[in-house]
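In this view, the complex is presented without one of its protein chains, the others remaining in place.
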Amino acid sequence: MTGWAMALFRRDLRLSVRIGGSAIVGVLFFLAVVTVFPFGVGPDLNLLARIGPAILWIGALLATLLGLDRLFQADREDGTLDLMLMAGRPLELVVLIKCLAHWLSTGLPLVVAAPLFSVFLNLDPVAMAAVTATLLVGTPALTLIGAIGASLTVSLRRGGLLLAVLVVPLTVPILIFGVSSADAAIHDPVPFMTPFLILCALTLIAAVVGPIASAAALRFAAD
Amino acid sequence: MDLGPHAGFIIASYGLCLLTVLALIAWVRIDKANQERALKELADQGISRARPDQGRN
Partner (left out) sequence: MAFWDYANPTRFLKLVQVLLPWLVGLCVATFAIGLYMAFFTAPEDYQQGDTIRIMYIHVPSAWLCMMCYTVMSISSIGTLVWKHPLADVSAKSAAPIGAAFTFMALVTGSLWGKPMWGTYWEWDARMTSVLVLLIMYLGLMALWRTMDDPIKAGKAAAVLTLVGALNLPIIKFSVDWWNTLHQPASVVRLDGPTIHSSQLWPLLVMALAFTLLFFVLHLMAMRNEVLRRRVRALRMRAASVSRPATASASAQPAE
């Protein structure tokens, strides 16, 4: 990684860890969602074990969406975004690095917390490992797709809710393949690897489409 | 005309489609009236598209 990219990466990571502690809040929100589900569907452990992967995935999706609106907004407010636009570096790469830093500080904690929370949902070790693996592969895609929504709503004062509405339809495939590969590991209608590899492919597609579309939207918002 | 045992569903679906289309038409018509009124108000105030430097209407 070249010097400027590393500097940007370190800066973003440091900001998100230091100020506001968004990583911890995201995990807390994840815990809250997982706790609320049994109140809704009842404390039936068999049922919870069956829908556990889905609960964890929906919790992770909501927690990711919640943190996304700050991805570019803070930088826009203090003018850093304009400097980044003028710096002449490829904006797609800037977006990719910012997403990586954002995922490390908000997405990775969710992945780390998932095995712990799956104990509440009566998941067996195999399911636990499968859900964690799918979240590890899938949450970067959520951040990358969410970056498109974040850059579209960057100039809006209260864009958080709109961002969620815009991004959710685009994340449907990731949710489907994330949950179905976790399900495939538990009771196998299909081998685990089939949906898992498609999930990997979706993440790679998101890594291309997300930064390109997001950079385009940021350029249009600036001029 | 006899539409069979499920006549209600057929009539309801055609009716709802008609309502939706009517709503679209109403939206387009009301919107047009609003814009034309705004243009007329502006023209009454002496603000129109005729520009002093170019003779486009």
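For reference, chains read A and B in written order, and residue numbers begin at 1 within each chain.
As a convention for this text, contacts are C-beta pairs under 8 Å (C-beta built on N, C-alpha and C of every residue); 3 or more make two chains touch, one makes a residue touch a chain.
All of these numbers come straight from a predicted model, not from anything done at the bench.
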For the chain not shown, which residue from A:13, A:176 or A:200 touches it across the whole complex? A:176
Residue positions on subunit B contacting the omitted chain are 1-7, 9-10, 12-14, 16-17, 20-21, 23-25, 27-28, 31-32, 35-36, 38-39, 42, 45, 47-49, 51-53, 56-57
Touching residues (missing chain, whole complex) on subunit A: 148, 152-153, 155-156, 159, 162, 165-166, 168-170, 172-173, 176-177, 180, 183, 189-190, 195, 198, 202, 205, 209, 213, 216-217, 220-221
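Quick note on the criterion: only the chains that are shown with their structure count from here on.
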Rounded Å distance between subunit A and subunit B, as computed from the means of their C-alpha atoms: 42
